[in-house]
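Heads up, one of the protein chains got dropped from this complex, but the rest are sitting where they should.
Take a look at chain A:
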Amino acid sequence: MTDTKTTTRQVNVTSKTSVTVLFAGDSGDGMQLTGTQFANTVAVYGSDLNTFPNFPSEIRAPAGTISGVSGFQMQFGSTAVYTPGAKFDVLIAMNAAALKSNIDKLHHGGIIITDTDGFDAKNLKLSGYGEGNSPLEDGSLQDYTLFEIPVVSLTRAALADTGLSVKNIDRCKNMFILGILYWLYSLPIDTTVKTLQTKFKNKADIAEANIKAVQAGYNFGDETDMFAQFGRFEVGPAAMKKGTYRRVTGNEAAAIGLAAASKKAGLKLFLGSYPITPATEILQALANMKKWGVKTFQAEDEIAGVLSSIGASYGGALAATSTSGPGLALKSEALGLAVIMELPLVVMNVQRGGPSTGLPTKPEQSDLFIAMYGRHGDAPMPVIAAYSPVDCFYAAYEAAKIAVEHMTPVICLTDGYLAFSSEPMLIPSPDSLLEVKPVFAKPRNEGDDPYLPYKRNQLGVREWAVPGTKGLEHRVGGLEKANETGNVSHDPLNHQLMTDLRMEKVARIADCIPLQTIDNGAEKGDLLVLGWGSTYGAIKIAVDRALKAGHSVAHAHLRYLNPFPKNLGEILRNYKKVLIPENNCGQLLLMIRDQFLIEPVAFNKVEGLPFNEMEIEAKITDIVKEL
């Protein structure tokens, strides 16, 4: 890969194994686009990466204020990257507020690239530094490498001859910064050039201006003494598996996973849903998949969302509903109906901080209990969880497989962290995906045995009888039904039997799912770190470091939360202690203690932020010291 413009000066190039960058600016500054561009370039170059956007929680927060800061964080590396990084090496601050709200997470000695035009009197005032108190001038940044660049002015100069309005020119300032970053990390600008050409296909002048700005930024890096003296960096490609990749966020991956499962099963996908942060993109992505026969129904509320899906499922579609905590609460009654009707249904629940509206844009893992127990009556439902953005694809896919093959609603848990994070996904070949096999009841003719809607196979699973099929006319509903015939029954012993059968059916899914494996570390030892969901990356790195430090630790990560894999008890007993880090107050811990009668060590964090590897590493060190 060659640079579009080769450097004219001899500058030092330092090799790095991984770098974390935060692009921060006002929500109008285009930081998401800038970050995404940088991520795409890095991905095409072959480094591994993980990104995480940080939107302001208010849609129209006042420009220049702390609450208006929008950030895009990413880590990229020549080794496997599991998280968007805990602290940054580089902070791009387009204004004073962006600097103020993020400086505490910049590594000591890290690089700050600022747009000095975002540090005028007004910005200083709005950010809370106060007029005349510029952090760029008061020496408070002396522990960092500070690049002060008048980005707006330079962009205006570079684009002066484009004939565009000042307003349109100023919109290109983010591309100028992006150009500088490409130079700094020895990356080519051509991926971005191509994207800009497609994105502004019908606005050639805008495309050209943006491209000019990237190039100008790049040249600025190249020609400016301050950068030349500082040098450039290089992050090599990672040892990624060979193959074709795309970049996906967790929500995109979940949508693709559902659609892929429907294709593989030969079913049509139906999604009944209602918009809610951070799950909305699943509905949006599927609304764009009509080419694959996907039908989406934006219902009047979450209740109608799930019930329309139950109707579609009764009609023989692969039905799903997507939501987050408050919506899951509303769906609770309907999920009981799906349980007793024994119809397949996938519930994608993208967790956020609760209770109530809580922290809508912040991730948490606190819906495990509502997923497990949040229904009236004895209403067991399988629960599975995704551990990474890409894994949202596989988890959603598997949720659909379990739902269809076991005729049951399934809850698939992800969270706001996975939903918005992105990473490269090795595109699987269709053949490599597990089969999804629905079992439909066959048409009957006169003289055949009567159809028994609640007759089961050896796994306790009933057949799917789809309207339109001759001879299978039957009525199902929420009232308890007599075994096999499905007729309404209030018989006490029948209710006991049916309750037991529904419980057993879900329990026996354990016969069909893979055994639990150890992700990292030895099969026996002092400490097992047991995680589920989005804590994967942080635990992975922490355990890796603890192993390198010579500790006897291991990491196991749960995909199946109900039922647990059959060998989980055995695994847990192979370690002196079990540590369970969770972004909740100990929900998995209670389930583990309840089922295996062991006393794990809790590590809980509900700050609306994911764990970082340092926290977990420190906890591990504390525990092993005492063993």
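Simple rule for what comes next: contacts are C-beta pairs under 8 Å (C-beta built on N, C-alpha and C of every residue); 3 or more make two chains touch, one makes a residue touch a chain; residues count from 1.
Please note the rule applied: contacts and distances are computed from a predicted model.
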Fill in the blank from the handout: According to its UniProt record, the missing chain among "Dihydroorotate dehydrogenase", "Phosphatidate cytidylyltransferase", "2-oxoglutarate ferredoxin oxidoreductase, beta subunit" or "Sugar ABC transporter permease" is "2-oxoglutarate ferredoxin oxidoreductase, beta subunit"
Problem - Touch criterion as defined above, residue of A:256, A:368, A:441 or A:541 at the omitted chain - result: A:256
Exercise for the section: Sort through A:141, A:228 or A:299 and give me the one touching the missing partner chain. Expected result: A:299
Handout entry: Interface with the undisplayed chain - residues on chain A
Key = 40, 43-44, 46, 237, 240-248, 256, 259-260, 263-264, 268, 270, 272, 289-293, 295, 297, 299-301, 303-305, 307-312, 314-317, 319, 333-334, 337, 341, 427-430, 467-479, 487-488
